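As structure tokens, the structure follows; a few thoughts come after it.
Removed: one protein chain of the complex. Kept in place: all other protein chains.
Order of writing sets the labels: A, B and C. Residues in every chain begin at 1.
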Amino acid sequence: MKVKILAFGIAKDIVGGKAGEMEFSEHATISQVKTALSEKYPDFDKLAKFSIAVNESYQDDAYVISEGDELVIIPPVSGG
Amino acid sequence: MKVKILAFGIAKDIVGGKAGEMEFSEHATISQVKTALSEKYPDFDKLAKFSIAVNESYQDDAYVISEGDELVIIPPVSGG
Amino acid sequence: MIDITISSKPLSVSQCYDYVHDQRAGGNALFVGTVRDQTQGKAVVRLDFEAYKPMAIKEMQKIADTMVERWSALKISIHHRTGTLELGDIAVIIAVCTPHRKASFDACQYAIDTLKETVPIWKKEYFEDGAVWVAAHP
Partner (left out) sequence: MIDITISSKPLSVSQCYDYVHDQRAGGNALFVGTVRDQTQGKAVVRLDFEAYKPMAIKEMQKIADTMVERWSALKISIHHRTGTLELGDIAVIIAVCTPHRKASFDACQYAIDTLKETVPIWKKEYFEDGAVWVAAHP
């Protein structure tokens, strides 16, 4: 399935744009999403960490994504 | 010797005015000043505590007063 | 009783204080984060803040909810700036009032510490010779 991905901060620089789409198998987990991102964009492995938010909430590695989810790549935050 | 005494807060109510004078022997200590005050105005013993400042600084019980000192009775403070 | 704003316009300390000001409260604590002129000895020229706004608002709301639960905060104002900031500009304001003062400090400090860990906002620091996304790399 095709899933929409948004990127912010340095993640936007790494993927080369704010919004994109990636192809994942049905029932893919966040863990698989992160692995796929690191394979396609090796610069993600250089980050202190990165998280994935789904529908405006952080989700852990075991979370299963669904068609229509909006995934957001959250590199280390630095507000304040 | 006669010494000028200022009183603030509840101390002003106890001694019945903001400024007064009391007679002390030469080389009287703050400890003796406090005892004399408690004897003359028993209400001082009802306070949580009271301190004496001399020339705008707290002084401890052993401090020896001199002619010309300005003693200030400092009941428990409650600023802020 | 919770006022959360993410704005590209300059932030106002008195606006946040006025919001939290309450006769039921004795203690008001405020934290104001401003743009420093240097980072580890290197001169900063300006900053950019980028926010994932809808999620940032949700995460700030969670922080405020915890301040209410844990420290009985009566009113809370959290304002964060986005866009380009010059030296000395205000990046964030947290204001909170509580019945007693100790709680106001604890709640305020919790809020800024947690905001810096969880709220999806990113700071890019510009130096004379380039720019970096803060905290991105180990």
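Keep in mind that, in the parts below, a residue touches a chain if its C-beta (ideal position, glycine included) is under 8 Å from a C-beta of that chain, and two chains touch if they have at least 3 such contacts.
What you see is a predicted model; the values in this text were computed from it and never measured.
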Going by the whole complex, the chain not shown touches B, C
Missing-chain contacts on subunit B, rising order, are 6, 8-10, 13, 46-48, 53, 56-58, 72, 74-80
Note that subunit C touches the chain not displayed via residues 12-14, 17, 21-38, 87-88, 97, 99, 101-102, 104-105, 108-109, 112
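Definition applied: only the chains that are shown with their structure count from here on.
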Rounded to the nearest Å, the gap between Cα centres of subunit A and subunit B is 72
In whole angstrom, the CA-centroid distance of subunit B from subunit C equals 48
Multi-partner residues in subunit B (2 or more other chains touched) are none
Contacts with two or more other chains occur in subunit C at residues none
